[in-house]
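Please find one structure pasted underneath; my questions will follow.
Shown here: the complex without one of its protein chains, the others still in place.
For subunit A:
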Amino acid sequence: MSNSTAYVSLTDMSKSFGGVKVLKDVSFDVRPGEVHALLGENGAGKSTLIKMMSGLYTPDAGTITVDGRELKFSTTRDAGAAGIATVYQELLLFPELSVAENVFLGNYPRTATGIIDWAEVRRRTRDLLDQLDTFDLDVDTKVLSLSVAQRQRVEIAKALSKNARILIMDEPTASLVESDVQRLMAVVRQLRERGVGIVYVSHRMPEIFALADRVTVLRDGAHVATRDIGEVDENQLVSMMVGRSIESLFPKAQASIGGTVLRVTKLNHGRHVRDISFALRRGEILGIAGLVGSGRTELALTLFGMTPATSGEIEMEGKAVRIGSPRQARDLGIAYVPEDRGLQGLVKAMAIRKNVSMATIERLSSGIFIKAGEEAQRALDAVKRLSIRCRNIGQPVGELSGGNQQKVVIAKWLETMPKVLILDEPTRGVDVGAKAEIHTIMGELVKQGVAIIMISSELPEVLGMSDRVLVISGGQITGEIDRADATPERVGAAMTAHRSGEAA
C-alpha cells in the first residue's frame, strides 16, 4: 500500500482531551477518485480524525500532507483552502436562507463594484445542483422547507462550490430513507468519477460494500487495518471493529408468548394515526415497519399519551383505558423509549443516577424527599444489569457514547416495570457492539413476559427481531405479517402500499 498517489495523507496523528488519549498514532490517506470508508464503533476516534482533517481540531502530534506539501490546519478555512470539505451528520445550514445563499455563504462572487452578484450566485448554484442530478430543487427555496436528503445535496453543492478535492461525509445516510440512500450513493459514485476523493463514515455494511474502494477500521483510538474492499468480508470487518466476533447479529430469543396485554381498536389521531387496530401479547416482539413519515412514531406517541387519541379504544389487560398523558401511560405500565434520544430521551447535563430515576422519582421518595441512597442503589443495579459503561453513576449522561446513552434511557423505563415497552429506533446511531447488547436486553425482557413494540427503519432488524410485523403506510396498517412469512419483499411492498380512500 503506497501513499504515492494519495492527495491527503495523515501520518501518526495523535490527540488527547483532558489527559485521555482519544487517537493514537493513526495514519490515513485518501487518493483522488476513491471512496475510502472509515469504520469503527462510537468512540473509536472516527470523528476526531475527520475533525483534524477538516481543521476543527489541531493534532497533538502527526503531520498532514496535502498534494505533497506538509500543511498545518488551524481553522476550517485552512482545510477548505487545501481542497478539503466536510458534510457533517448534523447539517450546518442556515434554515432561514435560500439554497443559493447557503451554497455560497461566506464565499459570494462579487461584481466589479464589490457588490454581491446575486444573479451569478443563483446561476452557479443551479449549475452545481444540476451536476448532482438535482434538477428538482429550486435555488430560491428556503432551506427550512427542504427534506434531510435535499439539505444534504445542498451541503454537497456547497463543498463543490469551493472546488473540494476531498469530501468527508460523516454518516451521510443515518437519517435517510431507502430511496434517498440510493440517490445519495449515485451522487457519491458520480463524484468519484470526477476525481473527488471521498471519506465515507458509516455503520451500514451494505453501503460500504457497494461504494468503498478501500476501508480503514479504527478501534479505541488506534488504527486496526486498511484494506482493499475486495480483501475483506462483513464478518471480518465487524470483528475488527469490536475486537471480537459477534456470533449472530440478531439473537432472537425464544420466549413463550402469553395472553393479550394491549388491544387497540380503531385508534385515530390526526392524519398520521388512522383506524389503527392490533393486539399485543405478553412476551411478544411486535415490529413496526414503515417509511419515515408513515405514522409509526405518531402511533407510538398516541399510545404513550403525548398526543392522546381523538377516537378509538385502548384496552390494557382487558380493561378499557384512556391515555391522556405520559404519566397516565406510565402508571398503566406503558413505557416509551423515544426516537430522538438527545432531545426526548435524556437530560444530558444530568447524572446517570438522576436520569435513571427520572420516570420513577415519586416512587423513590418518602413524602417530598428523594431517598438518595435507594436512588443511587437502583442506578448502580441498572448500570450493572445493562452493562452501561461509565466512570460512575454521577457522570453526566451527555459524556457517554450513543449506545450507553440509549441503555440509560432503557434503564429509566425498566425502572417503571413496564408491561408494554415501546422502542422507537432503539439502535439508531449505536455501534455494532452496543446494538447486539440492546437486542440481547430485548430478548431477556420478553422472557420475563414484557411485550415489546419495536419501531425501526432498518428492515433486517425488524425481520430479525420481531415475532410479527405490522406495516404502516400513510397512517394506516397496510400489512400484518407473521415472522415465518416476513420477507424483505413482502414487508417492503406493504411499506409503499396505499389503502383505498387515500389521497395521492
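Keep in mind that, in the parts below, contacts are C-beta pairs under 8 Å (C-beta built on N, C-alpha and C of every residue); 3 or more make two chains touch, one makes a residue touch a chain; residues count from 1.
Note that in this section contacts and distances are computed from a predicted model.
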Choices "FAD-dependent oxidoreductase", "tRNA 2-thiouridine synthesizing protein C", "Autoinducer 2 import system permease protein LsrD" or "Chemotaxis protein CheA" - which one is the UniProt name of the chain not shown: "Autoinducer 2 import system permease protein LsrD"
Touch criterion as defined above, residue of A:61, A:186, A:320 or A:361 at the omitted chain: A:361
Per the touch definition above, residue among A:183, A:227 or A:348 touching the missing chain: A:348
Touching residue (missing chain; options A:62, A:326 or A:449): A:326
In subunit A, positions touching the absent partner: 17-18, 306, 325-327, 329-330, 336, 338, 343-351, 354, 358-359, 361-362, 365, 368-370, 372, 394-396, 399, 412
